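Shown here: the complex without one of its protein chains, the others still in place.
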Amino acid sequence: MELLKVQELNKSYPSFHLEDVSFSLEKGYIMGFIGMNGAGKTTTLKSILNMVHADSGYIEIMGKEFKSHELELKQDIGVMLGDMDFYVKKRVKTLTEVVKRFYTHWDDTIYATYCDRFNIDEEKRLCELSTGMRTKYALTLALSHQARLFILDEPTSGLDPAARDELLEIFQQLVEDGQKSVLFSTHITSDLEKYADFITYIHEGKIITSTTKDEFIDSYAIIKGTLPQLTDELKELMISYKKNDFGFSGLMKTNDHSHDIESDYTSERPTLEDIMIYYAKRGRTHA
Amino acid sequence: MLNLLYKEFKLSIHPFFLLFPFLIGALMLIPQWIFTLVPLYFCFVSIPNLFSSYKAFNDLSFLAMLPVSKSDIVKARIGAVVGLELLHILLAAIFALLNRAIYHNPNNFALDLNPAFFGLVFVIYGVFNLIMLPMFFKTGYSFGVPLIISITAATLLGLGMELLIIFNSSLRYLMEESGNGIQALLLILGMGLFTLSIFETYILSIRRFESVDV
Partner (left out) sequence: MIQIIIANSSDTPIYQQLFDQISAQIIKGDLIGDHGLPPIRTVAKELRVSIITVKKAWEELEREGLIYTVVGRGCFIVPLSEEELLAKKRRLASAKIEKDISYYKNMGLTFQEFITLSKELYGSDDA
(Lines give C-alpha, C1' and ligand atoms only; values in the text may rest on other atoms or scores of the structure.)
Protein backbone atom coordinates (compact mmCIF):
# COMPACT_ATOMS: atom_id res chain seq x y z
CA MET A 1 0.00 0.00 0.00
CA GLU A 2 1.21 3.48 -0.84
CA LEU A 3 1.38 5.86 2.08
CA LEU A 4 2.17 8.79 -0.15
CA LYS A 5 1.38 9.43 -3.76
CA VAL A 6 2.43 12.64 -5.50
CA GLN A 7 1.18 13.21 -9.02
CA GLU A 8 2.16 15.90 -11.50
CA LEU A 9 2.81 18.63 -9.01
CA ASN A 10 3.42 21.99 -10.64
CA LYS A 11 4.35 25.27 -9.06
CA SER A 12 5.70 28.34 -10.79
CA TYR A 13 7.77 31.05 -9.23
CA PRO A 14 9.29 33.89 -11.21
CA SER A 15 12.70 32.23 -11.25
CA PHE A 16 11.88 28.61 -10.48
CA HIS A 17 9.39 25.92 -11.52
CA LEU A 18 8.41 22.62 -10.07
CA GLU A 19 7.54 20.59 -13.13
CA ASP A 20 5.32 17.53 -13.08
CA VAL A 21 6.76 16.21 -9.84
CA SER A 22 5.49 12.67 -9.35
CA PHE A 23 6.60 9.89 -7.05
CA SER A 24 5.17 7.54 -4.46
CA LEU A 25 6.27 5.90 -1.26
CA GLU A 26 5.12 2.53 -0.07
CA LYS A 27 4.35 1.59 3.49
CA GLY A 28 7.36 0.48 5.48
CA TYR A 29 10.25 2.12 3.68
CA ILE A 30 12.75 4.94 3.89
CA MET A 31 12.90 7.28 0.93
CA GLY A 32 15.68 9.77 0.48
CA PHE A 33 14.67 12.89 -1.40
CA ILE A 34 17.86 14.25 -2.85
CA GLY A 35 18.89 17.22 -4.89
CA MET A 36 21.15 20.24 -4.74
CA ASN A 37 20.21 23.28 -2.71
CA GLY A 38 17.51 25.11 -4.61
CA ALA A 39 16.48 22.07 -6.66
CA GLY A 40 12.99 22.23 -5.19
CA LYS A 41 13.11 19.79 -2.28
CA THR A 42 11.55 22.05 0.32
CA THR A 43 9.00 23.47 -2.12
CA THR A 44 7.94 19.94 -3.01
CA LEU A 45 7.60 18.87 0.63
CA LYS A 46 5.67 22.02 1.47
CA SER A 47 3.42 21.52 -1.55
CA ILE A 48 2.70 17.98 -0.42
CA LEU A 49 1.60 19.36 2.94
CA ASN A 50 -0.46 22.11 1.27
CA MET A 51 1.66 24.76 2.93
CA VAL A 52 2.66 25.96 -0.48
CA HIS A 53 -0.20 26.15 -2.94
CA ALA A 54 0.71 24.16 -5.98
CA ASP A 55 -0.61 25.39 -9.32
CA SER A 56 -1.73 21.89 -10.13
CA GLY A 57 -1.19 18.34 -8.97
CA TYR A 58 -2.69 15.60 -6.88
CA ILE A 59 -1.56 14.40 -3.47
CA GLU A 60 -2.80 11.24 -1.85
CA ILE A 61 -1.80 10.17 1.64
CA MET A 62 -2.85 6.82 3.11
CA GLY A 63 -5.27 6.41 0.25
CA LYS A 64 -7.06 9.71 0.76
CA GLU A 65 -6.88 12.90 -1.24
CA PHE A 66 -4.85 15.21 0.95
CA LYS A 67 -6.48 18.59 0.49
CA SER A 68 -9.98 17.42 1.32
CA HIS A 69 -8.79 15.40 4.33
CA GLU A 70 -5.96 17.64 5.43
CA LEU A 71 -6.69 17.89 9.15
CA GLU A 72 -7.57 14.24 9.54
CA LEU A 73 -4.43 13.13 7.67
CA LYS A 74 -2.15 15.54 9.50
CA GLN A 75 -2.99 13.61 12.65
CA ASP A 76 -1.05 10.71 11.15
CA ILE A 77 1.87 12.67 9.74
CA GLY A 78 5.00 13.69 11.57
CA VAL A 79 6.37 16.87 10.04
CA MET A 80 9.70 18.50 10.59
CA LEU A 81 10.72 21.25 8.22
CA GLY A 82 14.24 22.31 8.99
CA ASP A 83 15.54 22.71 12.48
CA MET A 84 13.00 22.97 15.32
CA ASP A 85 13.64 26.65 15.78
CA PHE A 86 10.36 27.83 17.23
CA TYR A 87 9.62 28.84 20.79
CA VAL A 88 13.21 28.00 21.66
CA LYS A 89 13.01 29.77 25.00
CA LYS A 90 10.24 27.49 26.16
CA ARG A 91 10.80 24.35 28.15
CA VAL A 92 10.34 21.01 26.43
CA LYS A 93 7.63 20.21 28.98
CA THR A 94 5.65 23.33 28.08
CA LEU A 95 5.86 22.71 24.36
CA THR A 96 4.76 19.12 24.76
CA GLU A 97 1.88 20.25 26.94
CA VAL A 98 0.69 22.46 24.08
CA VAL A 99 1.41 20.09 21.20
CA LYS A 100 -0.24 16.99 22.69
CA ARG A 101 -3.65 18.69 22.85
CA PHE A 102 -3.82 18.79 19.07
CA TYR A 103 -3.60 15.03 18.60
CA THR A 104 -6.37 12.54 19.16
CA HIS A 105 -4.04 9.53 19.28
CA TRP A 106 -1.49 11.07 21.63
CA ASP A 107 0.03 8.47 23.92
CA ASP A 108 1.82 9.61 27.07
CA THR A 109 3.44 6.22 27.57
CA ILE A 110 5.09 6.33 24.16
CA TYR A 111 6.18 9.88 24.88
CA ALA A 112 7.77 8.91 28.18
CA THR A 113 9.46 5.90 26.60
CA TYR A 114 11.12 7.91 23.85
CA CYS A 115 12.09 10.82 26.13
CA ASP A 116 13.80 8.24 28.25
CA ARG A 117 15.44 6.47 25.33
CA PHE A 118 16.69 9.66 23.69
CA ASN A 119 17.67 11.20 27.03
CA ILE A 120 15.44 14.19 26.50
CA ASP A 121 15.39 16.35 29.60
CA GLU A 122 11.90 17.81 29.76
CA GLU A 123 12.99 20.62 32.05
CA LYS A 124 15.40 22.01 29.50
CA ARG A 125 14.57 24.84 27.18
CA LEU A 126 14.57 24.03 23.49
CA CYS A 127 17.53 26.35 22.90
CA GLU A 128 19.55 24.35 25.39
CA LEU A 129 19.20 21.20 23.31
CA SER A 130 21.67 20.34 20.57
CA THR A 131 20.44 20.16 16.99
CA GLY A 132 20.48 16.39 17.17
CA MET A 133 18.50 16.44 20.40
CA ARG A 134 15.90 18.75 18.91
CA THR A 135 15.49 16.43 15.96
CA LYS A 136 15.02 13.54 18.35
CA TYR A 137 12.49 15.59 20.27
CA ALA A 138 10.60 16.30 17.04
CA LEU A 139 10.60 12.58 16.29
CA THR A 140 9.43 11.83 19.82
CA LEU A 141 6.47 14.17 19.32
CA ALA A 142 5.62 12.51 16.01
CA LEU A 143 5.93 9.02 17.48
CA SER A 144 3.80 9.97 20.48
CA HIS A 145 0.94 11.07 18.28
CA GLN A 146 1.43 7.79 16.43
CA ALA A 147 2.36 9.22 13.07
CA ARG A 148 2.71 6.74 10.24
CA LEU A 149 4.25 8.99 7.63
CA PHE A 150 7.28 11.07 8.56
CA ILE A 151 8.04 14.00 6.29
CA LEU A 152 11.33 15.54 7.26
CA ASP A 153 13.18 18.33 5.52
CA GLU A 154 16.94 18.13 5.96
CA PRO A 155 16.81 16.37 9.32
CA THR A 156 20.48 15.45 9.16
CA SER A 157 21.93 18.82 8.24
CA GLY A 158 23.77 20.40 11.10
CA LEU A 159 24.40 17.06 12.77
CA ASP A 160 27.83 15.63 13.32
CA PRO A 161 28.54 12.21 11.74
CA ALA A 162 27.82 10.31 14.96
CA ALA A 163 24.48 12.05 15.48
CA ARG A 164 23.59 11.53 11.81
CA ASP A 165 24.34 7.87 12.06
CA GLU A 166 22.25 7.59 15.20
CA LEU A 167 19.33 9.37 13.54
CA LEU A 168 19.45 7.09 10.52
CA GLU A 169 19.47 4.10 12.82
CA ILE A 170 16.32 5.49 14.42
CA PHE A 171 14.73 5.79 10.98
CA GLN A 172 15.50 2.13 10.34
CA GLN A 173 13.92 1.18 13.62
CA LEU A 174 10.86 3.24 12.71
CA VAL A 175 10.23 1.33 9.51
CA GLU A 176 11.10 -2.08 10.97
CA ASP A 177 7.48 -2.90 11.79
CA GLY A 178 6.59 -2.34 8.13
CA GLN A 179 3.81 0.13 8.97
CA LYS A 180 5.60 3.46 8.90
CA SER A 181 7.47 5.29 6.18
CA VAL A 182 10.02 8.04 6.26
CA LEU A 183 10.46 10.60 3.50
CA PHE A 184 13.41 12.83 4.16
CA SER A 185 15.21 15.33 2.05
CA THR A 186 18.93 15.77 2.21
CA HIS A 187 21.85 16.93 0.20
CA ILE A 188 24.23 14.82 2.28
CA THR A 189 24.01 11.73 0.14
CA SER A 190 26.40 9.59 2.15
CA ASP A 191 23.51 9.31 4.62
CA LEU A 192 21.52 7.48 2.02
CA GLU A 193 24.18 5.36 0.43
CA LYS A 194 23.59 2.63 2.98
CA TYR A 195 20.14 2.91 4.50
CA ALA A 196 17.69 4.37 2.04
CA ASP A 197 15.36 1.95 0.31
CA PHE A 198 14.22 4.40 -2.34
CA ILE A 199 15.72 7.49 -3.86
CA THR A 200 13.83 10.33 -5.45
CA TYR A 201 16.17 12.68 -7.22
CA ILE A 202 15.05 16.18 -8.07
CA HIS A 203 17.10 18.45 -10.27
CA GLU A 204 16.05 21.97 -11.23
CA GLY A 205 12.45 21.35 -10.26
CA LYS A 206 12.11 18.09 -12.17
CA ILE A 207 12.23 14.54 -10.90
CA ILE A 208 15.07 12.76 -12.67
CA THR A 209 14.27 9.37 -11.16
CA SER A 210 12.38 7.84 -8.31
CA THR A 211 13.30 4.22 -7.77
CA THR A 212 15.08 1.83 -5.43
CA LYS A 213 18.48 3.04 -4.40
CA ASP A 214 20.30 0.12 -6.03
CA GLU A 215 18.46 0.53 -9.30
CA PHE A 216 19.15 4.24 -9.22
CA ILE A 217 22.88 3.80 -8.78
CA ASP A 218 23.03 0.89 -11.22
CA SER A 219 21.39 2.95 -13.93
CA TYR A 220 24.46 5.18 -14.08
CA ALA A 221 28.11 4.54 -14.75
CA ILE A 222 31.17 6.70 -14.59
CA ILE A 223 33.28 6.36 -17.71
CA LYS A 224 36.94 7.26 -17.69
CA GLY A 225 39.27 7.33 -20.64
CA THR A 226 42.00 9.20 -22.47
CA LEU A 227 41.43 12.46 -24.29
CA PRO A 228 41.52 10.96 -27.82
CA GLN A 229 38.69 8.65 -26.76
CA LEU A 230 36.52 11.64 -25.97
CA THR A 231 34.65 11.77 -29.26
CA ASP A 232 31.79 14.13 -30.02
CA GLU A 233 29.50 11.14 -30.12
CA LEU A 234 30.58 10.17 -26.63
CA LYS A 235 30.17 13.73 -25.39
CA GLU A 236 26.58 13.63 -26.58
CA LEU A 237 25.95 10.40 -24.73
CA MET A 238 27.28 11.62 -21.42
CA ILE A 239 25.21 13.60 -18.93
CA SER A 240 28.31 15.69 -18.39
CA TYR A 241 32.04 15.16 -18.25
CA LYS A 242 35.19 16.63 -16.80
CA LYS A 243 38.51 16.90 -18.59
CA ASN A 244 41.96 17.06 -17.13
CA ASP A 245 45.42 17.03 -18.68
CA PHE A 246 45.49 13.27 -18.96
CA GLY A 247 41.98 12.16 -19.67
CA PHE A 248 38.32 12.60 -18.96
CA SER A 249 35.63 11.22 -16.75
CA GLY A 250 31.92 11.46 -17.32
CA LEU A 251 28.57 10.18 -16.18
CA MET A 252 26.36 8.07 -18.40
CA LYS A 253 23.11 6.24 -18.24
CA THR A 254 24.12 2.56 -18.34
CA ASN A 255 21.66 1.69 -21.10
CA ASP A 256 23.18 4.45 -23.26
CA HIS A 257 26.68 3.15 -23.32
CA SER A 258 26.35 -0.59 -22.99
CA HIS A 259 25.90 -1.15 -26.74
CA ASP A 260 29.15 0.31 -27.99
CA ILE A 261 31.44 0.40 -25.04
CA GLU A 262 35.07 -0.06 -25.89
CA SER A 263 36.96 -2.25 -23.50
CA ASP A 264 39.60 0.36 -22.77
CA TYR A 265 37.21 2.73 -21.08
CA THR A 266 37.17 2.32 -17.35
CA SER A 267 33.64 2.02 -16.10
CA GLU A 268 32.85 2.58 -12.43
CA ARG A 269 29.84 2.36 -10.20
CA PRO A 270 29.07 5.96 -9.18
CA THR A 271 28.08 7.16 -5.75
CA LEU A 272 24.91 9.21 -5.26
CA GLU A 273 27.13 12.21 -4.88
CA ASP A 274 28.83 11.57 -8.22
CA ILE A 275 25.46 11.49 -9.94
CA MET A 276 24.41 14.76 -8.36
CA ILE A 277 27.68 16.46 -9.17
CA TYR A 278 27.60 15.51 -12.84
CA TYR A 279 23.99 16.61 -13.16
CA ALA A 280 24.86 19.93 -11.55
CA LYS A 281 27.72 20.32 -14.02
CA ARG A 282 25.39 19.69 -16.92
CA GLY A 283 23.05 22.33 -15.54
CA ARG A 284 25.84 24.85 -15.60
CA THR A 285 27.17 24.04 -19.05
CA HIS A 286 23.70 23.98 -20.57
CA ALA A 287 22.75 27.25 -18.94
CA MET B 1 -9.52 26.40 17.88
CA LEU B 2 -9.55 26.15 21.68
CA ASN B 3 -6.24 24.30 21.56
CA LEU B 4 -4.81 27.11 19.50
CA LEU B 5 -6.12 29.70 21.96
CA TYR B 6 -4.49 27.68 24.74
CA LYS B 7 -1.28 27.76 22.71
CA GLU B 8 -1.55 31.55 22.29
CA PHE B 9 -1.71 32.12 26.02
CA LYS B 10 0.68 29.34 27.03
CA LEU B 11 3.40 29.99 24.46
CA SER B 12 2.98 33.20 22.51
CA ILE B 13 1.59 35.86 24.82
CA HIS B 14 3.94 36.88 27.56
CA PRO B 15 2.16 36.93 30.94
CA PHE B 16 3.16 40.56 31.31
CA PHE B 17 0.53 41.49 28.74
CA LEU B 18 -2.11 40.02 31.00
CA LEU B 19 -0.85 42.26 33.80
CA PHE B 20 -0.51 45.25 31.54
CA PRO B 21 -4.27 46.03 31.39
CA PHE B 22 -4.19 46.57 35.17
CA LEU B 23 -1.28 48.99 34.92
CA ILE B 24 -2.74 50.84 31.98
CA GLY B 25 -6.22 50.76 33.46
CA ALA B 26 -4.86 52.55 36.50
CA LEU B 27 -4.07 55.54 34.28
CA MET B 28 -7.80 56.11 34.31
CA LEU B 29 -7.24 57.61 37.75
CA ILE B 30 -5.19 60.54 36.44
CA PRO B 31 -7.31 63.65 36.96
CA GLN B 32 -8.33 65.59 33.85
CA TRP B 33 -6.62 63.49 31.23
CA ILE B 34 -6.99 62.45 27.63
CA PHE B 35 -8.45 59.05 28.42
CA THR B 36 -8.58 57.63 24.88
CA LEU B 37 -4.83 57.20 25.35
CA VAL B 38 -5.58 54.40 27.81
CA PRO B 39 -7.05 51.94 25.30
CA LEU B 40 -4.59 53.17 22.69
CA TYR B 41 -1.67 52.02 24.83
CA PHE B 42 -2.74 48.50 23.97
CA CYS B 43 -2.13 49.31 20.32
CA PHE B 44 1.11 51.14 21.08
CA VAL B 45 2.68 48.58 23.40
CA SER B 46 1.00 45.17 23.59
CA ILE B 47 0.34 44.62 19.91
CA PRO B 48 3.87 45.43 18.64
CA ASN B 49 5.36 43.20 21.34
CA LEU B 50 2.96 40.40 20.66
CA PHE B 51 3.50 40.39 16.93
CA SER B 52 7.24 40.72 17.16
CA SER B 53 7.32 37.71 19.44
CA TYR B 54 5.27 35.72 16.95
CA LYS B 55 7.95 36.49 14.45
CA ALA B 56 10.89 35.96 16.80
CA PHE B 57 9.51 32.64 18.00
CA ASN B 58 8.86 31.45 14.44
CA ASP B 59 5.23 30.98 15.32
CA LEU B 60 4.31 30.27 11.74
CA SER B 61 6.63 27.29 11.40
CA PHE B 62 5.34 25.95 14.70
CA LEU B 63 1.77 26.23 13.45
CA ALA B 64 2.75 24.62 10.15
CA MET B 65 3.76 21.49 12.03
CA LEU B 66 0.41 21.14 13.78
CA PRO B 67 -2.78 19.57 12.43
CA VAL B 68 -4.67 22.85 12.26
CA SER B 69 -6.48 24.66 9.51
CA LYS B 70 -5.62 28.15 8.42
CA SER B 71 -9.06 29.36 9.42
CA ASP B 72 -8.45 28.09 12.94
CA ILE B 73 -5.13 29.89 13.04
CA VAL B 74 -6.87 33.12 12.05
CA LYS B 75 -9.71 32.56 14.51
CA ALA B 76 -7.33 31.90 17.38
CA ARG B 77 -5.22 34.92 16.59
CA ILE B 78 -8.26 37.21 16.38
CA GLY B 79 -9.58 35.54 19.53
CA ALA B 80 -6.37 36.29 21.41
CA VAL B 81 -6.29 39.94 20.31
CA VAL B 82 -9.99 40.50 21.01
CA GLY B 83 -9.64 38.74 24.37
CA LEU B 84 -6.86 41.09 25.40
CA GLU B 85 -8.85 44.08 24.16
CA LEU B 86 -11.87 43.08 26.20
CA LEU B 87 -9.64 42.65 29.24
CA HIS B 88 -8.30 46.17 28.66
CA ILE B 89 -11.81 47.57 28.31
CA LEU B 90 -13.05 45.75 31.39
CA LEU B 91 -10.25 47.01 33.58
CA ALA B 92 -10.43 50.51 32.12
CA ALA B 93 -14.14 50.52 32.94
CA ILE B 94 -13.47 49.44 36.52
CA PHE B 95 -10.90 52.17 36.95
CA ALA B 96 -13.26 54.65 35.25
CA LEU B 97 -15.87 53.90 37.91
CA LEU B 98 -13.19 54.44 40.53
CA ASN B 99 -12.31 57.75 38.89
CA ARG B 100 -15.91 58.91 39.08
CA ALA B 101 -16.10 57.81 42.70
CA ILE B 102 -12.92 59.63 43.66
CA TYR B 103 -13.31 62.95 41.82
CA HIS B 104 -17.11 63.34 41.85
CA ASN B 105 -16.77 65.90 39.07
CA PRO B 106 -17.19 64.18 35.73
CA ASN B 107 -16.39 67.30 33.72
CA ASN B 108 -13.19 66.70 31.89
CA PHE B 109 -11.65 69.11 29.38
CA ALA B 110 -11.42 66.19 26.95
CA LEU B 111 -13.85 63.25 26.69
CA ASP B 112 -15.61 62.36 29.91
CA LEU B 113 -15.63 58.85 31.28
CA ASN B 114 -19.12 57.65 30.51
CA PRO B 115 -20.80 54.84 28.55
CA ALA B 116 -20.45 56.78 25.29
CA PHE B 117 -16.69 56.94 25.86
CA PHE B 118 -16.56 53.18 26.04
CA GLY B 119 -18.70 52.93 22.95
CA LEU B 120 -15.96 54.94 21.25
CA VAL B 121 -13.28 52.63 22.69
CA PHE B 122 -15.04 49.65 21.10
CA VAL B 123 -15.07 51.46 17.77
CA ILE B 124 -11.38 52.35 18.08
CA TYR B 125 -10.46 48.71 18.67
CA GLY B 126 -12.79 47.61 15.91
CA VAL B 127 -11.12 49.91 13.40
CA PHE B 128 -7.68 48.92 14.64
CA ASN B 129 -8.39 45.20 14.24
CA LEU B 130 -10.00 45.65 10.87
CA ILE B 131 -6.86 47.27 9.50
CA MET B 132 -4.14 45.46 11.44
CA LEU B 133 -5.16 41.83 11.19
CA PRO B 134 -6.16 41.48 7.52
CA MET B 135 -2.99 43.34 6.56
CA PHE B 136 -0.93 41.08 8.80
CA PHE B 137 -2.48 37.94 7.35
CA LYS B 138 -1.39 38.95 3.88
CA THR B 139 1.94 37.40 4.88
CA GLY B 140 1.29 35.88 8.27
CA TYR B 141 4.54 37.22 9.68
CA SER B 142 5.39 40.77 8.63
CA PHE B 143 3.65 43.30 10.84
CA GLY B 144 5.53 46.60 10.46
CA VAL B 145 3.44 48.37 7.84
CA PRO B 146 0.10 47.00 9.10
CA LEU B 147 1.04 48.25 12.55
CA ILE B 148 1.94 51.76 11.41
CA ILE B 149 -1.25 52.15 9.42
CA SER B 150 -3.57 50.66 12.00
CA ILE B 151 -2.04 52.61 14.88
CA THR B 152 -2.28 55.82 12.89
CA ALA B 153 -5.94 55.15 12.15
CA ALA B 154 -6.77 54.25 15.75
CA THR B 155 -4.91 57.27 17.11
CA LEU B 156 -6.52 59.66 14.63
CA LEU B 157 -9.92 58.32 15.56
CA GLY B 158 -9.34 58.49 19.32
CA LEU B 159 -7.51 61.79 19.58
CA GLY B 160 -9.62 63.23 16.76
CA MET B 161 -12.75 62.65 18.80
CA GLU B 162 -11.08 64.25 21.83
CA LEU B 163 -10.41 67.37 19.75
CA LEU B 164 -13.71 67.39 17.87
CA ILE B 165 -15.82 67.66 21.00
CA ILE B 166 -13.98 70.85 21.91
CA PHE B 167 -14.90 72.48 18.61
CA ASN B 168 -18.22 70.83 17.86
CA SER B 169 -20.84 71.50 20.50
CA SER B 170 -23.46 69.10 19.17
CA LEU B 171 -20.96 66.25 19.20
CA ARG B 172 -19.95 67.28 22.70
CA TYR B 173 -23.59 67.21 23.71
CA LEU B 174 -24.01 63.75 22.25
CA MET B 175 -20.95 62.33 23.93
CA GLU B 176 -21.12 64.05 27.29
CA GLU B 177 -24.44 65.68 28.07
CA SER B 178 -26.95 63.26 26.59
CA GLY B 179 -29.26 61.29 28.86
CA ASN B 180 -28.75 57.76 30.06
CA GLY B 181 -30.79 56.34 27.21
CA ILE B 182 -28.63 57.83 24.49
CA GLN B 183 -25.46 57.00 26.43
CA ALA B 184 -26.52 53.37 26.64
CA LEU B 185 -27.43 53.42 22.96
CA LEU B 186 -24.00 54.79 22.02
CA LEU B 187 -22.31 52.07 24.08
CA ILE B 188 -24.39 49.37 22.46
CA LEU B 189 -23.77 50.90 19.04
CA GLY B 190 -20.01 50.79 19.72
CA MET B 191 -20.23 47.18 20.84
CA GLY B 192 -22.27 46.32 17.77
CA LEU B 193 -19.75 47.92 15.45
CA PHE B 194 -16.93 46.12 17.29
CA THR B 195 -18.71 42.79 16.82
CA LEU B 196 -19.33 43.47 13.15
CA SER B 197 -15.70 44.42 12.67
CA ILE B 198 -14.59 41.12 14.22
CA PHE B 199 -16.55 39.19 11.59
CA GLU B 200 -15.30 41.39 8.80
CA THR B 201 -11.73 41.12 10.13
CA TYR B 202 -12.08 37.35 10.12
CA ILE B 203 -13.50 37.19 6.60
CA LEU B 204 -10.81 39.45 5.16
CA SER B 205 -7.99 37.79 7.11
CA ILE B 206 -8.87 34.25 6.16
CA ARG B 207 -9.34 35.20 2.52
CA ARG B 208 -5.80 36.58 2.45
CA PHE B 209 -4.17 33.97 4.64
CA GLU B 210 -5.57 31.04 2.64
CA SER B 211 -3.46 32.02 -0.34
CA VAL B 212 -0.27 32.53 1.68
CA ASP B 213 2.55 30.04 1.06
CA VAL B 214 3.96 29.24 4.48
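Just so it is clear, A and B label the chains in written order, and each chain counts residues from 1 on its own.
In this section, a contact is a pair of C-beta atoms (placed from the backbone, for glycine too) under 8 Å apart; a residue touches a chain by one contact, two chains touch by 3 or more.
What you see is a predicted model; the values in this text were computed from it and never measured.
Missing chain touches which shown chains?
Across all of the complex, the chain we cannot see touches A.
Tell me which residue among A:Asn50, A:Thr94 or A:Thr212 touches the hidden chain in the full complex.
Final answer for the missing-chain contact: A:Thr212.
Considering the whole complex, which of A:Met51, A:Val99 or A:Val175 touches the chain not shown?
Considering the complete complex, A:Val175 is the one touching the chain left out.
Looking beyond the chains shown, say which of A:Glu70, A:Asp83, A:Asp153 or A:Asp197 touches the absent one.
A:Asp197
Across the whole complex, list the residues on chain A that are touched by the chain not included here.
Listed in rising order, the touching residues are 28-30, 168-169, 172-173, 175-178, 193-198, 212-214, 269.
Going forward, only the chains that are shown with their structure count from here on.
So, what's the distance in Å between the C-alpha centres of chain B and chain A?
46
So in the complex, the part of chain A that touches chain B is made up of which residues?
Interface residues on the chain A side: 46, 49, 51-53, 70-71, 74-75, 77, 79-82, 85-90, 94-95, 97-99, 101-103.
Given the complex with chain A, which residues does chain B contribute to the contact?
Chain B reaches chain A through residues 3, 6-7, 10-11, 57-59, 61-62, 64-69, 211, 213-214.
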